[in-house]
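Have a look at the structure below before the remarks.
Entry: subunit A
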Amino acid sequence: MIEALVIVIVGAPTAAGLGAWLADRRLATGLAFAGLAASIAAGVLLAGIVFTRGPVRAWDGLVVVDALGAYLLVLVLVVALIALAGSPTHLAHEGRVGNFLAHDSGQYYALLSWFVAGLAAVPLLDNLGLVWVAIEATTIVSALLVGFVRTPQAIEAAWKYLILGSIGIGFALLGTLLLYASSIGVLGETSDALAWTRLTEIAPRLDPGLARLAFLFALAGYGTKAGLVPFHTWLPDAHSQAPSPISALLSGAALAVALYALARFHLVTVAALGPAFSSTLLVVFGLLSLAVALPFIVAQGDVKRLLAYSSIEHLGLATLALGFGGHLALLGLSLHLISHGLAKATIFLAAGRLVAERGSRRIGRLAGSLARSPADGQAFVVAALVLAGLPPSSVFVAEIAILFGGVQAGWGPAAAAAAVILALTVAGLLFHVVRMSVGPPAPSGSAGPSGPPAPLGERRSPTAARALLLAVPLSIVVIAGLWTPSPLADALEQVTVVLGGGRG
Partner candidate 1 sequence: MTIDPGTARELVDACAAAIVLLGVGLAATRSIGRAIWLVAIQSSLTGVAALGVGLATGAGHLLIGGILAIGVKGFVVPLVLGSILRRSALRRERHPLLGPRVSLVAAVAIVFVASAAANGAVLGASVAASRALPAAIAQVLTGLLIVMTRRKALSLVVGLLVFENGIALTAFSLTYGMPLVVELGVLFDVLIAVVVAWVYARRMLDVLGTTSTDRLRSLRG
Partner candidate 2 sequence: MIDPIVLQRLVPGLVQAALTLLVAPLLLGITKRVKARLQYRRGPSVFQPYHDLAKWWSKESVESDASGPLTAAAPAIVLAAVFVATLLVPMVGARPPLDGWGDLLVVVGLMALGRFVLALSALDAGSAFGGMGSSREVAIATLVEPALLLALAGAALAAGSTDLGEIATLGAASGISWYTPALLLAAAAFAILAVAETGHMPVDNPDTHLELTMIHEGMLLEASGPRLAIFMYAAQLKLVLVAGLFAAAFLPVGVATSLTPLALLIAVCAALAKLIGGAIILGVLDASLAKLRILALPGLLAIASIVAVIGLATRLWLPA
């Protein structure tokens, strides 16, 4: 039964993608939605099984899904749904502005479906080598998506994303190789030498030198994919030039998937060398990401780059939490990833609409967006307040848990530094949000016509549906900030145990 679910989760979007590649716009949209719907159904079912009955195995160990894997699967699929639901409106605008032709939307939905399939595969795979292959595949597919719009900036962003991403992830392959070499020394050349389930068991007997080297390379490799400073340089360009649904998927899910892979390596290294080595590195890189993202957020002019750097900052915080370890910090981490995924996806869609309507990304020219387009403007402001970690949002709860857990785990000074940097970053973020939402609407000589529906027959989804699309995820995050339903609490608890946080 598990095998069937796994096939549907990964297979459905892939098949839909193949179909969509050739189909016209309307059929492609239908196929993409169908594929994702099937995948979500199977994914939720699988996650339910895992959370109620514990980890499952399939194809004698090729696929193993534990609580962490199920949690990530749900995160990926939910963010994918938000991104896909936002695509029709976005494509309608891009079509009107003439950035790409009608037949392209078929390719867009195909690539999007493959991208989702790749992301969904990662949490299911047990073999770290295959995890690497899946992540590399998502990188390349998303490279095509980042450069989907034929503008010079998009090409530049995609090119950098491809080259830096491939080289960066090459280091991760080296890390996987070194781990494989050390595990062969213990297990001999068996098929599950790279299975993280087996690896955590035999970890104490691994060669410490190799394990240390392996983690360093993995940190460099998956750090690139997760946007950790100084490997982050591709992220602001890629996330800001990509179509906003794709940015939503990249920021919301792809970064989390990369962090998941890094977490697997971290768990193995902790089992092999004890927590000191890898935790210190994670804390250092977490703090570095927080610190370097700060000036880019404070002195930023482009709204999408602002959101990209906010992703770097949030992933820095997540890495920090992973480094802190301990029950409270990891519980905060698990809540933080899902909240960030939802909120960041929503804010990218809202920002995308505001930019599309105003025809400019400059924060200065976007002033008065609350007055101009209340629905998207309000969603943008609420999402920004949620991301900033102001009370009614679960990001606030997660941040408090992470900082308190950090001090409890003995990382007092690091937690203090993180708290200050977070506060400064929030100050910077709010400055731009206030500038954008309030203030007199800038003179309306905007380039982007927001007039009649797309001439190419591209139909924008009705405004009520668009507003609902933005409202639902935000309300989830706000409610999660006020009350943790028991199933969610239980799931987060299991994820924390897997991450090494131990019982509450």
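Quick note on the criterion: a residue touches a chain if its C-beta (ideal position, glycine included) is under 8 Å from a C-beta of that chain, and two chains touch if they have at least 3 such contacts; residues count from 1.
These made the cut because all candidates are chains of the complex that A comes from, given by their letters.
From a predicted model like this one, the values you see are computed outputs, not experimental measurements.
Candidate 1 is the one, among 1 or 2, that touches subunit A in this complex.
Here subunit A touches candidate 1 in the complex through residues 127, 129-130, 132-133, 136-137, 140, 143-144, 147, 150-153, 155-160, 162-163, 166-167, 170, 173-174, 176-178, 180-182, 184-185, 189, 191, 193-194, 207, 209-210, 213, 236-237, 240-241, 296, 299-301, 305, going by the rule given at the top.
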